[in-house]
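Heads up, one of the protein chains got dropped from this complex, but the rest are sitting where they should.
Just so it is clear, A and B label the chains in written order, and each chain counts residues from 1 on its own.
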Amino acid sequence: MMNGPERPLFDVEEMEISFGPQHPATHGVLRLQMKLDGERIVEAKPIIGYLHRGTEKLFETMTFPACIPHTDRLDYVNAAHNNQGFCITMEKLLGISIPPRAAYIRMILAELQRLASHLVWLATHAVDIGAITPFFYTFRERDEILDLFEEYCGARLTLNTMKIGGLPFELPDGWLDRCAKFVDAFPSHIDEYETLLTTNRIWKKRTVGVGIISPEDAINMGLTGPPLRGSGVEWDIRKVFPYDRYDEVEFDVPTGTNCDTYDRYLVRIEEMHQSIRILRQCLEKLPEGPIMAKAPKVLRSPEGMVYGSVESPKGELGYFIVATEKGTTPYRCRVRPPSFVNLQALPQMVKGSLVADMMAVIGTLDIVLGEIDR
Amino acid sequence: MPEPILQLLLIPLIKIVVLLVVVLLIVAYLTYAERKILGYMQVRLGPNRVGPKGWLQPVADGLKLLVKEDLVPGGAEKLVFIIAPAIVMVPALVMFAVIPFGEPFKVAGMTVTPYLADINIALLFILGVSSLGVFGIILGGWSSNNKFSLMGGLRSAAQMVSYEIPMGFAIVSAVLMAGTLSMVGIVEAQRAAHIWFFIPGVLGFGIYWVCGVAETNRNPFDLPEAEAELVAGFHTEYSGMKFALFYLAEYANMMIVSAMAVVMFCGGWLPPFPNLLAGLWALPVLAWIPGVVWFLAKMSFFLFCYIWFRGTFPRYRFDQLMNVGWKWLFPLSLANVMLVALGVLLLKG
Partner (left out) sequence: MSDDKPTPNTDEPVVDVEAEKAAKIAAAKAKAAAAKKAAEDAPPKDPWEEKPIPPAHSDAMDDEDVAALEDLVVSADLFAGTVTATVEAEKILDVCRFLKDERGYDFLVDQTAVDWPEREEGRFDIIYWLHRHSDSKRLRLRAIIGEQQTIESVESIWGAANWMEREIYDLFGVIFGNHPGLERILTWEGFNGHPLRKDFPVEGIDTGAAIYPDVYPPGGGPIVTDEGEGA
C-alpha cells in the first residue's frame, strides 16, 4: 500500500486511524484515535473538546436564575434533568423547600425526559449496530413526549422549564390527561422495540459479552447510571439521595449481572418501565397547591460550597456551586457530567476487541458531547 | 435485409437495448421500492414529493447524481479511481445476458426468445463474471486513499471470496438435479420433474439465498459499507455518477441473485407445480399468466426479502460473518452436495 523505503517483505504494521470528529457513529463530535491491528483495536484514545463552549466560565458571569437556560445546552437531549439538577442545588444553597405540587410536576417532567433520552439512546444504539427500524419507532414516541413538553413550556428540546424554588408555569388544561394517555400507551411500545431486538440472534451476538467492565473497575472509573447498574451495582441517586419527592414513589433499580452491553441494554429497557411506574404514581398523587416557594426576587447566596446531584439518564449529574456572601452569581459552578466520566472507561472497555464492538460500546455508554465538552 | 444479419445483429441489438433499458428501469425503481417499503415498515411514508406518490423520485435522484460535482480526492490513484465503478457496473449488467426471463413465444410468425443468449455454460459464466465485480470494489477502496475505504474494500473482498464457495456448492446441487449448466435447461428440467427444485433442494436453496445476500453486501451482511463503522465503506470518497454506478451495481446484483434463485430453485417462468396439477381447476388460470410475469413476480418476492431483511436485522460483526461462512455454510453446502448427489443417483438411477 505504502511505498516506504526498504521494507521487509512481510511488514506487519499497526494502522492508525482517526474516527471522527466527523463520523456518522460518534454521536456528535467525539474523535477516537485508534491503533488497529487488522480489525482489532490495540489502543483507543478519545479526544474531546470540539464542542467546548466554556459554560462553566459563563456561569460565573450570570445571576443564578440566568444560568438555567445554559444548563439546557449541556446534555441537549435531556434538558429537564439539567434544569432540575441546577435548581435543587441552588435550593440547597438558599435553604428553599419547594411546594409538593412543584416537586411532583418536576418529577413528571424529569421522568418523561428520561424516557425521551432513553429513546434517543435506543435509536442510535440500534442504528450503530445496523438495525435501522427501531430508530423510527422510538422517535415516534419521543415526538409525543416532545409534544407534551411543547405544550407545557413552548420548547421541545431546550426546555428551561424549572425555576429556583419551583416552576414557572402551571400545567395547561387537559395536559395531565394527555400525559396519562401517553403513559398508558407507552409500555406496549416498549414491547414493540423489544420484539425487534431483545431476542434477535444477531443483536445478541453483537452485544452479549461485548464491552465488559467489572463492578470493581466500574466503581474505580467512576461510572454512574446504567453503565454502573449494568455491572451489577445497585446505585441510583433517586434512591440514595432522594431529591424532590422521589422518596414518596415506589420504583425498582434494575441491575445487570454480566456487565456487558446486552445487560446495559436490558437495564435501560427496564428503567423505561420503571419510569412509567413513577409517572403513574406521580399522576395519581399530584397534589394541589402553589407551584413556587416564597423565594426572594433577587437571590443572594450565603457563603459556602454546595453540591447537588440528580439521576440523569446518563448517570449522576451533579452541580458544585461555590458561592460568596451575598453573591448574586456563582463564584464557581462546576458541572459533574456523567457522560464525561463514563466515556473515560471507553479505552478500557474496547481494548482488544474489534472495530465493530467499538460502535456497540460507544452506543451503550450513551454519551452526549454537549455535556462532555461543556 | 439478409436473414443472417437480422438474426445475428439486429435482433440481439434490439434485445440488448430493451434489456438494458428494462433492467436499469427496474433497478431505478427498485431503489424507489426499497425506500417506500422501508418507509412503510418504519412508520413513515417514504418518498412522496416528486411526482404523484413520489413516482418520479428515481428520475430526480438520477438527474441529481448526474449533474453533481464529481470529486476525485487529492491523494487518489486517479485512473483506478475512475475505472473502479465501471468494473463493478459492467459485470453486473453483463450477467443479465443469460438470464431467461420467459419461454420463447411467437410474434408475427417469428420466434422471440425473451433472453439474450442461452449458452450451455450459463451458470459458470455468471459465477465467473460475478467474481469480477469484487475487483472494482477492492480497487475503488484502495485507490480512494482513505483508510475507511480500504478497510471496506478488504472486508468486501474477504466476504465475497468466502461466500462464493458455499454459494458455488449450492449451485452445484441445483446443477446435479437438472443435469445441465444452461439456465434454460435448468428451467426445462424443473418442468420435466413437475416440481420446483427448492422442494427437493431446500437446504441448497437456503444456503444459496444466505450466500446471495452476503455476496451483494446487503443487510445483515452489509459490513463493507457499515456506516456506523466505516462511514460508507469502499465508496466513502465517491460522489456524483461514480457513486451512482456503485449504487446501481448493488441493486443490479441483487436482481441477478434473485433471478438466479428463481431460475435454479423456483422454476423460472413456470407456474407452481408445472404439468402436475393438469386436471385441477387452478391450472388453466395459472398457465394463462405469461411466463415473464411469473418470473418477475418471483423475482420481486426475493427483492422484497432483501428489503425486508434490511428493515429487520442488525448487522453481523466481521468475525461472526466469517464464522458463519466458513464454519457453518461451507460444511453444510458440502454435505448438501453429497446428499443431493445421492438422491439423484437413487431416483434417476
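Going forward, contacts are C-beta pairs under 8 Å (C-beta built on N, C-alpha and C of every residue); 3 or more make two chains touch, one makes a residue touch a chain.
All values reported here derive from a predicted model rather than from experimental measurement.
The chain not shown here is in contact, across the full complex, with A. Taking the complete complex into account, A:Ser97 is the one of A:Ser18, A:Thr63 or A:Ser97 that touches the chain left out.
Interface note: of A:Thr198, A:Thr328 or A:Gln344, the residue touching the hidden chain in the full complex is A:Gln344.
Touch with the chain omitted from the figure is made, among A:Gly38, A:Pro65, A:Gly209 or A:Pro290, by A:Pro290. Listed residues A:Arg178, A:Arg280 or A:Arg334: the one in touch with the omitted chain is A:Arg334.
Although one chain is hidden here, its contacts on subunit A can still be listed: residues 48-49, 52, 54, 56-58, 60-61, 92-99, 165-166, 217, 219-222, 233, 235, 240-241, 290, 293-296, 301-307, 309, 316, 318, 320, 322, 331-332, 334, 336, 340-341, 344, 373-374.
Criterion: only the chains that are shown with their structure count from here on.
Of all residues in subunit A, only 1, 15, 17, 23-25, 39, 126-133, 135-137, 140, 196-197, 200, 202-203, 205-206, 354-359 touch subunit B in the complex they form. On the side of subunit B, the complex with subunit A involves touching residues 38, 41-44, 142, 147-148, 150-151, 219-220, 222-223, 226-229, 231, 310-320.
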